[in-house]
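Note that one protein chain is taken out, while the other chains of the complex remain in position.
We just call them A, B and C in the order they show up, numbering each chain from 1.
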Amino acid sequence: MDGTKIMKKLNIAIVGCGFMGRTHSNAFRKVTNFFDTPYQPVLKRICARNGEKAGAFASRWGFEGVETDWRKVIDDREIDLIDIASPNDTHAKIAIAAAKAGKMVMCEKPLGRNPAESEAMVKAVEDAKVANMVWYNYRRVPAVTLAKQLIDEGRLGRVFHYRTKFLQDWTISTDLPQGGEGLWRLDASVAGSGVTGDLLAHNIDTALWLNGGIDEVTAMTETFIKTRKHSLTGKEEPVKIDDASAFLARFKNGSLATFEATRYARGHKALYTFEINGENASILWDLHDLHRLQYFDHRDEGRLRGWKSIHITDADHPYMKQWWVPGLQIGYEHSFIHQAADFLASLGEGAKTASPTFREALATDYVTAAVLESAASRNWVKVH
Amino acid sequence: MDGTKIMKKLNIAIVGCGFMGRTHSNAFRKVTNFFDTPYQPVLKRICARNGEKAGAFASRWGFEGVETDWRKVIDDREIDLIDIASPNDTHAKIAIAAAKAGKMVMCEKPLGRNPAESEAMVKAVEDAKVANMVWYNYRRVPAVTLAKQLIDEGRLGRVFHYRTKFLQDWTISTDLPQGGEGLWRLDASVAGSGVTGDLLAHNIDTALWLNGGIDEVTAMTETFIKTRKHSLTGKEEPVKIDDASAFLARFKNGSLATFEATRYARGHKALYTFEINGENASILWDLHDLHRLQYFDHRDEGRLRGWKSIHITDADHPYMKQWWVPGLQIGYEHSFIHQAADFLASLGEGAKTASPTFREALATDYVTAAVLESAASRNWVKVH
Amino acid sequence: MDGTKIMKKLNIAIVGCGFMGRTHSNAFRKVTNFFDTPYQPVLKRICARNGEKAGAFASRWGFEGVETDWRKVIDDREIDLIDIASPNDTHAKIAIAAAKAGKMVMCEKPLGRNPAESEAMVKAVEDAKVANMVWYNYRRVPAVTLAKQLIDEGRLGRVFHYRTKFLQDWTISTDLPQGGEGLWRLDASVAGSGVTGDLLAHNIDTALWLNGGIDEVTAMTETFIKTRKHSLTGKEEPVKIDDASAFLARFKNGSLATFEATRYARGHKALYTFEINGENASILWDLHDLHRLQYFDHRDEGRLRGWKSIHITDADHPYMKQWWVPGLQIGYEHSFIHQAADFLASLGEGAKTASPTFREALATDYVTAAVLESAASRNWVKVH
Partner (left out) sequence: MDGTKIMKKLNIAIVGCGFMGRTHSNAFRKVTNFFDTPYQPVLKRICARNGEKAGAFASRWGFEGVETDWRKVIDDREIDLIDIASPNDTHAKIAIAAAKAGKMVMCEKPLGRNPAESEAMVKAVEDAKVANMVWYNYRRVPAVTLAKQLIDEGRLGRVFHYRTKFLQDWTISTDLPQGGEGLWRLDASVAGSGVTGDLLAHNIDTALWLNGGIDEVTAMTETFIKTRKHSLTGKEEPVKIDDASAFLARFKNGSLATFEATRYARGHKALYTFEINGENASILWDLHDLHRLQYFDHRDEGRLRGWKSIHITDADHPYMKQWWVPGLQIGYEHSFIHQAADFLASLGEGAKTASPTFREALATDYVTAAVLESAASRNWVKVH
């Protein structure tokens, strides 16, 4: 950033001040410290139903003001961009209204609770021709971005296998209620689904990006804890989300895949991994050590073939030139900063979109829908 | 072993002098150096169609004699035990004849090429009431045996997930023919199936042992290289084995599983892994570092929870007291020695069987058959 | 942080806008987003000789103003705190002047270029009774802080061994000049010493904190590349810094230690590791995976003893409650944020110091001086 250059302001309203409200706020607040961007994000409004909580959040993150009704920020002519970080059941209505009001729209993943919602969202932003993006942040972990580069350079050759999982263990206890503060992910009416939409959506987005489209799937899901107290009714009620979800898939490029996500894998907090096996090379990545990429190249000299653990902290690794010096790792939150930087850069280039767009994210929803349908019907299901 | 004790001789004929002929010969040759056994194995005959090769093998391993027709060793009244290490298409006929002749029978896995063959083999040994065992050797890797102990002690609590794979990359080249020296595994008429019977059979045997019966499966298989030159006809012919096989399963205990095997996972030579997630603890093992067991115990103090890498070389680890000193690892071949030791010990106790018996191994064949049926029918299939 | 609370402002001037200027600016800019602090840091002035560079830096980080003469910010009555992030040869004069002016003083490590400078700095802040702190940031990596807690709780028992190294490889090329932009660390007149003061100082600070005082040392140093072009003279001149430094030590608690640092360890970027072996337990940490702590407890059940890899991302790990959710790692820069948070908290409690103070940091300088003396004299040297 040239100190003398005057950046255009981009006025942002974020809806939601939970976990994702924090990651997004942090991204907008830090991005210009590390990246040269054509726009200066301004944290104009934080919007949340609980005004007290929103006020504290605004104070902590430096928002200029607070709203408790998201319609107000959409009506606010000063606002350029609506960033949706609220629970899944709010995504569609806010995004559609925002697009109709001509605002740029960002949305936390998954797009809608189901393809119908998501299709309406895509239509809205495309009709309105507004910039839009979904926060599938893992694409911007530097190791994952490097994986994408290696694939695009053709280093893997024909791909035979894709293998991915997302393992957590935080809902094993029967004491957790469904719904309420931080627990809406257990309430199917709010979340849409369980781990399929929450975790597998990440695995699928990355997979589609790295390995192309999925043709068909066969799936199984399970709800291990059958009833939980509901936060609204206060009563023990059937749990309708999937606690675990796994599926086999065939990609359009002929490769086979296994996908699995669960919140019942004792010992794993957020173990998102993927591995791709190509004719010439293989790649493996693991969120628990997100600053490393494992790479095997069969073209290496025979005696010296092996899996290489690449410490992704050098200036020639994606995004890393902007950070510290070689050997010093970054963390989870940086993926959001990178995504914000790329979005702002795309705006500077006059683009109305930055990847993944709403339309790209819709492709993930078609896969999650096929997974849930297959789990219910016990058949192979073609992806839309 | 007490130096003054006279051990009873156990006269053995091994059929087959390939890879498995070597592992079995080595097991019988070394077992009494390290274990106190009630019987002294005697390498009486090696039997293989190629007499020259058999002769060299006999000389190298100290067999007293050579046969080229397996019927001769079955007819030989001096022989106590027939050990089958020849290709899969010979298992049933040799085992059945041996049992009828009243010999003890050991068989390399898988038992038969399909459940029909295997059932006949089970009937034969049970009718004849002869000692019998199948060489699912991985049960006797000390780390795997320790896993079994931990499970039997109830340390995992309710099991939610079982996750296993067996990854190789040795058949990626189109140059390999099907059939012939060391390559009969690519010929479906000899092998029965591809990776399902060759690799997944190991995953399944261990899984049934550790986690109980499997209820149903949905599977997919693939043959990536569609034709290969056949060693007998010399012509390019369709490949009928499965190069890759993956399935989802539900265990009778309610846990969900993913299984996958392939010979097209670039960078992996014999990466057999399994992971079990229980309510209280999880276990992970990996053949590429077979001397370690990974263990996570949720009952550990919160701040200090983590995956423990247990170096399985201490005297209180299964089988390890017989080997070297702590810190010094053993390898692949030792699992066969342990299995031989356990078999001999069971004989000493008057048992007619040692685990896994033919009947136990049949259970694995029912699962592999269900997998192949599901892959063909594209339906969930109940395991017999 | 309660949104309605009015925090007191703390006006800060940072001297130096290189690598460390960035880490400190980032710390002050982010600390209140994540920690509840009694003071709100205000980035009042950035001070650097190159006004243009300082201006760009100010713009990027949101400093209110720029100075090119550090004396001006010391004279500025609005400034509460002088934070020194400039090359080592400036530390003493700036710190002493700042203390005399009654400012709080923070200083990037090492304190001075030698104990004489450092002693004068300690005297200055103690005479002036001003708050002071040295940025030995690795103490605040959560895994390292947890190590400290475990030691303080007496979990290790009698300590036998301390083993630490800091390995880099960035100066192997003969093309690097000594001095100039980012390369003053190769110029002994500016840096004081080579890896001894730059890298080993970190190892020593952590060691003194975790394991108490060092009694005596025997050391060797080496300069592998004997001459380099000097940035000021433009001529090839003798290199006077140490490229590598290693020493044996005896701690006052009776434990033995090995220390090593180098910039010639091909393949390592910033591999700072330490391991402590106690009678009952051992600890190992590694900067390349800074979000993990390895822990071995001999009191574990015999069969299940092993090194545990603790993923330091849970709410009950030091500092981690303030960040994301379990499983999501933080990075290098966060150690500075934690240090800023602790400093601000200590101010709120009325303390004039936060650890490590100038006096504590002086202890490290006594060790580095003994190391350099021993390397020169080839004798064991008692630490002052």
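Annotations for the structure displayed:
In the analysis below, a residue touches a chain if its C-beta (ideal position, glycine included) is under 8 Å from a C-beta of that chain, and two chains touch if they have at least 3 such contacts.
Treat the numbers as computed from the prediction; the structure is a model and nothing was measured.
The chain omitted from view is touched by exactly one of C:Asn277, C:Ser309, C:Thr353 or C:Thr368, namely C:Asn277. Screening C:Lys8, C:Lys72, C:Lys252 or C:Arg378 against the full complex identifies C:Arg378 as the residue touching the chain left out. Residue-level contact of chain B with the missing chain is found at 1-5, 19, 22-23, 25-26, 29-30, 32-33, 52, 55-61, 168, 170, 268-271, 287-291, 311, 313-314, 323-334. Residues 160-161, 163, 165, 167, 169, 172, 218-220, 222, 224, 244, 246-248, 250, 254, 256, 258, 260, 262, 264-268, 277-282, 296, 298, 305, 307, 378-380 of chain C touch the missing chain (whole complex, contact as defined above). Hidden from this view is one chain, which touches chain A at 146, 293, 295, 297, 300, 302-311, 314, 316-317.
Note that only the chains that are shown with their structure count from here on.
Between chain A and chain C, two chains of identical sequence, the interface residue sets overlap for the most part, with shared numbers making up over half of the total.
The greatest centre-to-centre distance from chain A, using averaged C-alpha positions, is reached by B. Averaging Cα coordinates per chain places chain B and chain C 55 Å apart. Chain A has residues 268 in contact with two or more other chains.
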